[in-house]
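Quick one: structure below, then a few questions.
Every protein chain but one is kept in place in this view of the complex.
Chain nomenclature is as follows: A, B and C, assigned in order of appearance, with residue numbering initiated at 1 for each chain independently.
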Amino acid sequence: MKQPLTEEKVFKDPVHNYIHVQDTIIWRLINTKEFQRLRRIRQLGTSYFTFHGAEHSRFSHSLGVYEITRRIISQFERSGYGDWIPEERLLTLCAALLHDLGHGPFSHSIEEAFDMNHEDWTCRIILENTEITEILRDVEEDFPNKVASVISKTYEHAIVVNLVSSPLDADRMDYLLRDAYYTGVNYGTIDIDRILRVLRPYNGRVVVKESGMHAIEDYLMSRYQMYWQVYFHPVTRSSEIILRQIFRRAKELVQEEFNFKFMIEPLSDLFRGELTVEQYLLLDEALVQTAFMQWTLEEDELLSDLCNRFIHRKLYKYVEMENLDLETIDEIRRSFGAAGLHPEYDLEVDFPTDLPYDVFRPGEGFDSKQILLLDRQERLREISEVSDIVRSISGIHRGKYHLYFPQDKLDKAMAQLPSSIADLFRR
Amino acid sequence: MKQPLTEEKVFKDPVHNYIHVQDTIIWRLINTKEFQRLRRIRQLGTSYFTFHGAEHSRFSHSLGVYEITRRIISQFERSGYGDWIPEERLLTLCAALLHDLGHGPFSHSIEEAFDMNHEDWTCRIILENTEITEILRDVEEDFPNKVASVISKTYEHAIVVNLVSSPLDADRMDYLLRDAYYTGVNYGTIDIDRILRVLRPYNGRVVVKESGMHAIEDYLMSRYQMYWQVYFHPVTRSSEIILRQIFRRAKELVQEEFNFKFMIEPLSDLFRGELTVEQYLLLDEALVQTAFMQWTLEEDELLSDLCNRFIHRKLYKYVEMENLDLETIDEIRRSFGAAGLHPEYDLEVDFPTDLPYDVFRPGEGFDSKQILLLDRQERLREISEVSDIVRSISGIHRGKYHLYFPQDKLDKAMAQLPSSIADLFRR
Amino acid sequence: MKQPLTEEKVFKDPVHNYIHVQDTIIWRLINTKEFQRLRRIRQLGTSYFTFHGAEHSRFSHSLGVYEITRRIISQFERSGYGDWIPEERLLTLCAALLHDLGHGPFSHSIEEAFDMNHEDWTCRIILENTEITEILRDVEEDFPNKVASVISKTYEHAIVVNLVSSPLDADRMDYLLRDAYYTGVNYGTIDIDRILRVLRPYNGRVVVKESGMHAIEDYLMSRYQMYWQVYFHPVTRSSEIILRQIFRRAKELVQEEFNFKFMIEPLSDLFRGELTVEQYLLLDEALVQTAFMQWTLEEDELLSDLCNRFIHRKLYKYVEMENLDLETIDEIRRSFGAAGLHPEYDLEVDFPTDLPYDVFRPGEGFDSKQILLLDRQERLREISEVSDIVRSISGIHRGKYHLYFPQDKLDKAMAQLPSSIADLFRR
Partner (left out) sequence: MKQPLTEEKVFKDPVHNYIHVQDTIIWRLINTKEFQRLRRIRQLGTSYFTFHGAEHSRFSHSLGVYEITRRIISQFERSGYGDWIPEERLLTLCAALLHDLGHGPFSHSIEEAFDMNHEDWTCRIILENTEITEILRDVEEDFPNKVASVISKTYEHAIVVNLVSSPLDADRMDYLLRDAYYTGVNYGTIDIDRILRVLRPYNGRVVVKESGMHAIEDYLMSRYQMYWQVYFHPVTRSSEIILRQIFRRAKELVQEEFNFKFMIEPLSDLFRGELTVEQYLLLDEALVQTAFMQWTLEEDELLSDLCNRFIHRKLYKYVEMENLDLETIDEIRRSFGAAGLHPEYDLEVDFPTDLPYDVFRPGEGFDSKQILLLDRQERLREISEVSDIVRSISGIHRGKYHLYFPQDKLDKAMAQLPSSIADLFRR
């Protein structure tokens, strides 16, 4: 069952030109309904509100991650590097392809709102008798477990885990390139051919030939720019805030046994607690958007207002502040309450670096989150020891506070706010 | 109310780099809920099943059409061409921006299934008291009517109509560039700067300076290639067929008063007959996809099977035939029926040139569908008179018959089919 | 001596991203002085007068031809096609790399002026004891002869010859891409990955899988556009005319034993007759340009005027005529003579299709200049039988007459010309 396809299949891809599929197993995995579902989940969540071109799906991205991994392995094999294990090729490719399988609609927001984790869902989908499970079992009985263990980073051969998740993995390379392409923000354009040329398998991890340091500097700078220009863009953050508020409000209403005009499975179960894999697979962005669209007609004003904002892109505005302490926040909330605004729904405080995004930060010993350079004397050094550029961006805890609020509501309440508070929101 | 914005606003766009908004009215139109709805309608319908990158929306495309129109007009104004009417600038821009406002979900298929027309809907949305109507009225009371008349091609100044719809209009230029960009098929890459440089307003229409003929040849060749490579791709056609079958089956079931487990407004009204503008605006692709997803669980096997095919991309296969007559089709349908297959749902005949796509074909007199060249002596000639290339593609009625069918069902019925029929489906 | 390099070497190339060198022989060939000389010969001769970016050398192009050939062969080998002969890999790569080795400065003009042929020179440089010869002999004694026979199309295995020269060879693909890139004219952008995917070795030649027909149509259209937009551009033709006139005048002067203030070897021998290989290798564009620069100071007014025009880009102007017969030309020349103009140097007639450029034209039987499609039934058909597009451009003998002349001189003589002649030159 590990046989190659009789003729290579290709997908036309704007980022990599062609995605090359050479194995029957990969071809069959792509055609499962679990993998096809990723077409209905956007790669960048609500970023399309800021960058209208960013409507690409996790399906595209997953194919891209697979393709880059395929090229890395193919480079390793052509060069005959000793530290690569040729038998692990198919396992690595499957893990790369399926890596994001468990993402839900508007993934980061839904994970936060419901305390879920997409990696757990990925493993469950791989293991719990789906079409995916069945195909993987055709390789060998234990293959689903192996794939899941690569994804949960417990697989015995470290090099496989490292290829699939590390600061230089195919996932990050594809999303930088792809998000840059679809948003039109060219900061993400990295020289991937050059990067692939300088990667080496070494002692159970992927390291970088020292002469390739500049290519890695450029890659890390691209990530830095994409984070501040795209991923942390205040308009996107505003839409994520509204999204989370909708989930929060709907959950409250479900708990209060509010009588929804429109409710759809598996949403109500999601609000109540656990979902089965089967139910989870019914979740996609179409369903969430449809619910929101229908909820614009619900009687709960808060819910209906939030859904209107999301669907018609009437987002919260924001002011930026260099500093902000907890006391001030409390004070604002109190004043908001006194002025007839909702102390929580009408004010959100955001500080982008709080988010679990992964601008590279070197640690103390060598760990799997570091990028290591390999010099001619086979000496390993962590990149920020050698590169001033990397050192400079590693230490940056940049970020400003942003207060998000509904401008229209605030305008009406302005007269009731103490002027010290009101001034904060005037720009 | 025709005032310019105090500071130009921009949208980052991968195709045109920036979309420049300079008028308050344009800015306000973009922020209406009717225009924002276009984010939820894909530009290329089901093409994403063939080209996974083609997930871009009509919102992006509409901004692009606006931007190209803006550049054409700005070129006309800079060059001071006598035949351009500077007072029509804002009207032309509004019509360009709103041109596609009436598109429904999976537009071509839904229009075919329900005998609707997106241009009619565009005019209704412009005229029937929407946020759009209100903003246009701020220009002048009669402005909504003017915009609608440009779109329905009855506006008094022909040059405005010609700019918004003609074989060289901004609509076609944007979709070629944008569809090429998002599919990754580079045949659509046209030299838009060069084309813009050779356009001239002349006697109520846009013509081409003769020295620019090669740029137009290249543009028409790109369209030709995009039609055959992208728009008529058999996999896309297959998904459109399934889509239409779903609509057809659901309509039959509604008429038979079938008891749907899941039904949602305004879908049932759509199946029953007329929709109001308000209802129409609730229609988007999320809603259609959600209905299909839920219908995979309906008891009607035909509907549930079709929805499964669509949602999980288990499309019909096809065979290609050089010739096919009605008699043969009838014979196949009869044999299908006898073998337990559905004579209609299990067989669709497709002949791409039948579709109302607009590969350029010159007529006899000068009409608005022709491209005219203007030489130094101010003589006008239809381009195919001068260009062998254009003449050659104008006469092409190329196309092959395609029979679409469910491979799995057919396989089971194969033994019951007469061998002459069965052979047609073996490749 | 056929050994691979211990580590692959790369050249950074804007067109192909990287040129990959994997064989010691290829690496050594690139580093010979005969191959390095190609850095001093521009790929597009005088086209840089029209397209200022087109300053790229035959060195770049030769590397590109090598790289595309390498990719084609590597595709053949990966797919295990039976009709490819793996032992011929190195021979094919060497022939591809060295194919243009014999080009002289401003190649087409110098060949015409001195009745030489660059392919003959390529073979001589390969065979006559140069650094190239020596390296090829390290493969096997007879290897230089084999490489030369591929270039002169007499090598025993037709597939090798066909790979190196045919209407779909790597030479044409690289120059379209490269000339498009450096001129900035995007018509030459072809989908090379797609083309490479549809090539098949078959019965001693390279044919095209029928499903790839559109990619070939696009490629032939790109060539058509590049010929008319770039290669036949009237400004370039004007500079070529002046170049040939300089060579002609200098030759006349050498024969008249004119006393040049500046003369340099091997130019004088070139004017007198035969050159040795060693002398030929001294010829480059720097030398020709330096001679022209110095000759601006010669006492022969004709030569000095022509050289001034070339060096300072004061080219001849032109008028375009739909038709022109020999009689009219004679009449113009006579009137020119009578009016004090030079009847030959001051008038050049040009009809672009006369030139030995190779817009594809299908013949009657299958010959090596045809592109063949291979269908699923292993039937071969010449492409213009199947493609209307190709048929249309194959029959085109388009082209107009251009009269080139020195505007300043003509202006002064205008009063002495009969008005029927004078009118021809007024635009």
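To be clear about the criterion, a contact is a pair of C-beta atoms (placed from the backbone, for glycine too) under 8 Å apart; a residue touches a chain by one contact, two chains touch by 3 or more.
All figures in this text were calculated on a predicted structure; none of them were measured in a lab.
With respect to the full assembly, the chain omitted from this view is in touch with A, B, C. The residue touching the chain not shown here, chosen from C:39, C:334 or C:412, is C:39.
Check C:83, C:112 or C:284 against the missing chain and you find that the one touching it is C:284. When the missing chain is restored to the complex, the residue among A:78, A:214, A:272 or A:334 that touches it is A:214. Checked against the full complex, the candidates C:22, C:152 or C:294 give a single residue touching the omitted chain, namely C:294.
Chain C residues in contact with the hidden partner, per the touch definition given at the top, are 11-15, 17, 31, 33, 36, 39-40, 48, 51-53, 55-57, 59-60, 63, 181-185, 262, 264, 282, 284-287, 289-290, 293-294, 311-313. Even with one chain removed from view, chain A keeps its contact list with that chain: residues 186-187, 189, 191, 214, 217-218, 221, 224-225, 228-229, 388-389, 391-393, 395-396, 398. In the full complex, chain B contacts the hidden chain through residues 8, 10, 17-18, 79, 193, 197.
As a convention for this text, only the chains that are shown with their structure count from here on.
Viewed as a contact network, the protein chains are fully connected, with every chain touching every other. Two chains share more touching C-beta pairs than any other pair, namely A-B.
Between chain A and chain C the centroid-to-centroid distance comes to 51 Å (mean Cα coordinates, whole Å). Chain B and chain C have CA centres that are 44 Å apart. None of the residues of chain C touches two or more other chains.
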